[in-house]
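A protein chain is absent from this complex, but the other protein chains hold their places.
For chain A:
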């Protein structure tokens, strides 16, 4: 069996180079790997009955038709290439022949078979005209008539004639569609323009849909139905040709839900940048490449190596290969890729940085034979700029590197997609998920290490290996492979789509599959700029803000939007146009009129496709969850959990698909109906709860709905215990569910107690699902993760909530805030808590408005170009005191510079612009006069500002020693104390020495921690990771220590 995964619809123009040239470039250390390959080959058994593979990629190329398989046609055709892995781990390349690109148009009324052949001729002629230079003998291969129906709008007639237009090559679809949309003159029918159907479906996806292949699918090619390729063009172990109709796709169930043993390569490169510049491929060499290869499902990589430029001391357990020239390094890597033949290439930011860099660097060095990294012999990898834009993920520029037959999985992209984090650096991501800090070597140091000796290069190699290892760890820890493969299987799209495209392709794929079963066709709508109409979003019931010290029961609608669509049969094909409403005269019991005024027929007239898709998804999720409970094997569990998650996400994205105005098939009638029903339901629930649960109705208290969000309603039943609230919550959920159409269901899930409701979409509370213990503290919309706030805000807010909610100690929280503010004003704050970080995306001139971090980057560049942040770096800064009236952006300063020069922090700025708002939000529902109490109390009176050591007036100041006790000036440098403080020596000394002791504790902890991170006791710590929470503390500890020691030394032993 072979396993294959699908890949995107890329048309590959082959750039071939002579094979001799390529083979002349074999490297010395090939011998070992030859043996490795030889042993692998020896294990390779000939396929006896049925080769079957899990698709990793599908590409297609234009090539000659296969004479044996397709004897009756000629000319170039699209050949699909399926790459995959067999169950035993052999790589496979399958050339699939005979699948032709096509699309539909609706057949003009009264068209006869004769008209069709005339129409064919006209279209062919026009195509020839447009593609004058093409040597293709025939553009439009066939036009056939089918009885189908458009998915749009409810129609009483079951079918209409449609024309299926089959063209020679996939690229011609768009051209042909253009011609038809613009209009065509046909004798006897006049000039007509046609609406096309399914003309925007990518070729590979079309193929997958028609052959029932989903992402990560097992495919079988029965014995005798394929021909071994005589002249192989790929590096795969198995290569053969077959017809598309011979493929057997196995649904991912039972035996076929397993993963194939993919080889996963994780790699990282290091480049030696010039001082003050971010490395550029045209100038800066690639000096190291670290690789780890892991077999999917195993915990340890089976290959660990690093290729270095110039000698490098050995590393235990790692194969270190050193080369004298960069050319050798690059070629060694290429050979390595080819030899190991990974199915999936992962790394951190490889799509935007590592891979393009390698390729561009090879170009700069004129190594033409380097970029043959794919599985196709002689075919070069190219780099393309792409922009990916999605409503959900925003616009992102990236580079597309196509490596034939291999999937690239950039962890950075996956992180940005799936998780909301305050920083996406590998360091902070691994700290977040793996609980490990990673040392971060500044790129200006990399060159120094490279230019040192083999020891320093080894140091770098260790660092490089760690960078290659962490993505692999993340992949395993987050089970990304499982989740993505399952998502691919559920939605039927190739895995690479999941990373490079938005949500809509997934829904479209499901829609197309379903439509095909139902004999429906989907119109290709021209994309219309920005959405023309918006509709009213989900409502939230007015929040009655406050601090609730009685349990609040939360009633949730389970999968609200999908349920609404199912309950009311909302779909493209059940929507009745306003015109038809008048014309068709549908009986009112057969239609639903939605609160937003649209009309949909009920399922007895026409069952909607979307509800059907949703039903299947939710049923499948239920099944997956049930199986998950049964499953014992952890790998199987991983697969099932990934699947149920994928199903949930998919179900929820259907609604978004109908509302995406720039999407594939927007239908605002559906989405606005969904939200209007949603609103109605929330209000209905509120009404019922407040009517039923009253003292009049025999309950102890009057229930009160204090807040309602998109799909949940918060009720205060007035009972004092969690348990009582839970019982009432369950009762309410059951009672109200009964009033809704199935499958809409109100569920009781949790109780918040206590509950702090700040405003809509902002709340915090303790989350209880059983009456004995609370599960966690749940917060929403509160400054705990926002990245443009300093850490102080986050810590303060978290700590306050903790004190208020868990300890139920409001005075304690107030005192904590006061202490913190006092610490801030007294300049006792840990600087790292005050650091604000922003990404530098463009240079200063390109920003329209002056921004603090940009200005700072400019200033730092003037100070020292080598260490100044460059575009793409994150710039950390603090706000310092400056001349009166200075703009905020002028007051930003580098934290290190601040530490070194004792520059005073602008504590007022932090107080007013950073912490006051979040604090007041929390405390206003709790305290009267929160602002006065917290921000203007007596604790704000004492202020201490450190004196800058290098600026302005201080240059004229004369340094004088002062008494340690009372700060009075001392003239005699021999003395420590003034005469007044003499008697307090012991006490004052204790204080000084206690300060030193505290600092020593901190100093020891911080620096040994950094040694631990870097994994070496005998080498200095070089890490400059500004994302690391202890970086500034470490620096500060070093500096404070030196100062405190000086103070202590004044006491003279």
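Assume contacts are C-beta pairs under 8 Å (C-beta built on N, C-alpha and C of every residue); 3 or more make two chains touch, one makes a residue touch a chain; residues count from 1.
Methods note: contacts and distances are computed from a predicted model.
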**Asked** For the chain that is missing from this picture, which UniProt protein name fits: "Sugar phosphate exchanger 3", "DNA polymerase delta small subunit", "Eukaryotic translation initiation factor 4E" or "Coupling of ubiquitin conjugation to ER degradation protein 1"?
**Response** "DNA polymerase delta small subunit"
**Message:** For a quick check of understanding: of A:245, A:770, A:815 or A:1019, which residue touches the chain that isn't displayed?
**Reply:** A:1019
**Item:** Among A:477, A:761, A:887 or A:1045, the residue in touch with the chain that has been omitted
**Value:** A:1045
**Message:** Can you tell me which of A:802, A:818, A:859 or A:874 touches the chain that was removed from the display?
**Reply:** A:802
**Message:** Even though one chain is hidden, which residues of chain A still touch it in the full complex?
**Reply:** 313-318, 431, 435, 437, 455, 458, 802, 828, 984-987, 989-991, 993-998, 1000-1001, 1003-1009, 1011-1012, 1015-1021, 1029-1030, 1038, 1041-1042, 1045-1046, 1048-1049, 1051, 1053
